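The structure that follows is given in the form of C-alpha coordinates.
Left out: one protein chain. Kept in place: all the others.
And then subunit A:
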Amino acid sequence: MPNPEDIVDRGFLEARGKLLEVAAFLDRAERYGRADDYRVVALKKALATLSDSASASQRADAFLRAMSDPTEQPLDRATTGPAAGAWQQSTE
(Lines give C-alpha, C1' and ligand atoms only; values in the text may rest on other atoms or scores of the structure.)
Protein backbone atom coordinates (compact mmCIF):
# COMPACT_ATOMS: atom_id res chain seq x y z
CA MET A 1 0.00 0.00 0.00
CA PRO A 2 1.46 3.42 -0.93
CA ASN A 3 1.85 5.69 2.13
CA PRO A 4 -1.52 5.44 3.85
CA GLU A 5 -2.16 8.51 5.97
CA ASP A 6 -1.46 7.85 9.63
CA ILE A 7 -4.33 5.71 10.79
CA VAL A 8 -4.22 6.95 14.40
CA ASP A 9 -4.00 10.62 13.40
CA ARG A 10 -7.09 10.15 11.26
CA GLY A 11 -9.23 8.15 13.67
CA PHE A 12 -8.24 8.91 17.25
CA LEU A 13 -10.33 11.98 18.09
CA GLU A 14 -13.44 10.52 16.51
CA ALA A 15 -13.04 7.23 18.40
CA ARG A 16 -12.40 9.12 21.64
CA GLY A 17 -15.52 11.21 21.09
CA LYS A 18 -17.68 8.17 20.37
CA LEU A 19 -16.48 6.30 23.42
CA LEU A 20 -17.19 9.36 25.58
CA GLU A 21 -20.76 9.34 24.18
CA VAL A 22 -21.10 5.72 25.30
CA ALA A 23 -19.88 6.61 28.79
CA ALA A 24 -22.31 9.52 29.02
CA PHE A 25 -25.18 7.38 27.65
CA LEU A 26 -24.63 4.71 30.33
CA ASP A 27 -24.56 7.39 33.07
CA ARG A 28 -27.74 8.95 31.65
CA ALA A 29 -29.57 5.61 31.48
CA GLU A 30 -28.62 5.01 35.12
CA ARG A 31 -29.70 8.50 36.22
CA TYR A 32 -33.08 7.97 34.55
CA GLY A 33 -33.50 4.61 36.33
CA ARG A 34 -33.10 2.58 33.11
CA ALA A 35 -29.84 0.77 33.89
CA ASP A 36 -31.64 -2.59 33.83
CA ASP A 37 -33.15 -2.13 30.35
CA TYR A 38 -32.06 -5.24 28.40
CA ARG A 39 -30.43 -3.06 25.72
CA VAL A 40 -28.30 -1.20 28.27
CA VAL A 41 -27.34 -4.46 29.95
CA ALA A 42 -26.41 -5.99 26.57
CA LEU A 43 -24.35 -2.94 25.64
CA LYS A 44 -22.36 -3.10 28.88
CA LYS A 45 -21.74 -6.81 28.40
CA ALA A 46 -20.66 -6.33 24.78
CA LEU A 47 -18.33 -3.49 25.86
CA ALA A 48 -16.38 -6.01 27.90
CA THR A 49 -15.45 -7.83 24.67
CA LEU A 50 -13.45 -4.76 23.58
CA SER A 51 -10.88 -5.17 26.36
CA ASP A 52 -10.93 -8.98 26.32
CA SER A 53 -7.63 -10.27 24.90
CA ALA A 54 -9.57 -13.12 23.24
CA SER A 55 -11.08 -10.60 20.80
CA ALA A 56 -7.79 -8.92 19.86
CA SER A 57 -7.89 -7.91 16.18
CA GLN A 58 -11.55 -8.92 15.94
CA ARG A 59 -13.28 -6.57 18.34
CA ALA A 60 -15.92 -5.39 15.86
CA ASP A 61 -16.81 -9.01 15.06
CA ALA A 62 -16.92 -9.93 18.77
CA PHE A 63 -19.05 -6.88 19.61
CA LEU A 64 -21.60 -7.69 16.89
CA ARG A 65 -21.78 -11.34 17.96
CA ALA A 66 -22.31 -10.31 21.59
CA MET A 67 -25.32 -8.19 20.49
CA SER A 68 -26.80 -10.98 18.31
CA ASP A 69 -29.63 -13.46 18.80
CA PRO A 70 -27.73 -16.66 19.70
CA THR A 71 -30.64 -19.05 18.91
CA GLU A 72 -30.85 -21.14 15.75
CA GLN A 73 -34.49 -22.07 15.14
CA PRO A 74 -36.85 -19.84 13.12
CA LEU A 75 -39.54 -18.08 15.19
CA ASP A 76 -43.19 -19.16 15.01
CA ARG A 77 -44.28 -15.59 14.35
CA ALA A 78 -42.71 -12.18 13.88
CA THR A 79 -42.10 -9.98 16.91
CA THR A 80 -43.66 -6.53 16.60
CA GLY A 81 -41.69 -3.37 15.85
CA PRO A 82 -38.29 -2.92 14.22
CA ALA A 83 -35.10 -4.69 15.33
CA ALA A 84 -33.87 -3.16 18.61
CA GLY A 85 -30.12 -3.65 18.22
CA ALA A 86 -29.86 -6.03 21.18
CA TRP A 87 -31.34 -9.48 21.70
CA GLN A 88 -34.03 -10.04 24.31
CA GLN A 89 -34.79 -13.56 25.45
CA SER A 90 -38.44 -14.35 24.74
CA THR A 91 -40.57 -14.55 27.90
CA GLU A 92 -43.27 -16.77 26.30
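Convention: contacts are C-beta pairs under 8 Å (C-beta built on N, C-alpha and C of every residue); 3 or more make two chains touch, one makes a residue touch a chain; residues count from 1.
In this text, contacts and distances are computed from a predicted model.
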Protein that the absent chain corresponds to, by UniProt name, given "Metal-dependent hydrolase", "Pyrroloquinoline quinone biosynthesis peptide chaperone PqqD", "Sulfite reductase" or "Amino acid ABC transporter ATP-binding protein": "Metal-dependent hydrolase"
Given A:R16, A:K45 or A:R65, the one touching the chain that is not displayed: A:R65
Residues from subunit A at the interface with the omitted partner, ascending: 1-5, 10-11, 58, 60-61, 64-65, 67-72, 74-79, 82-87
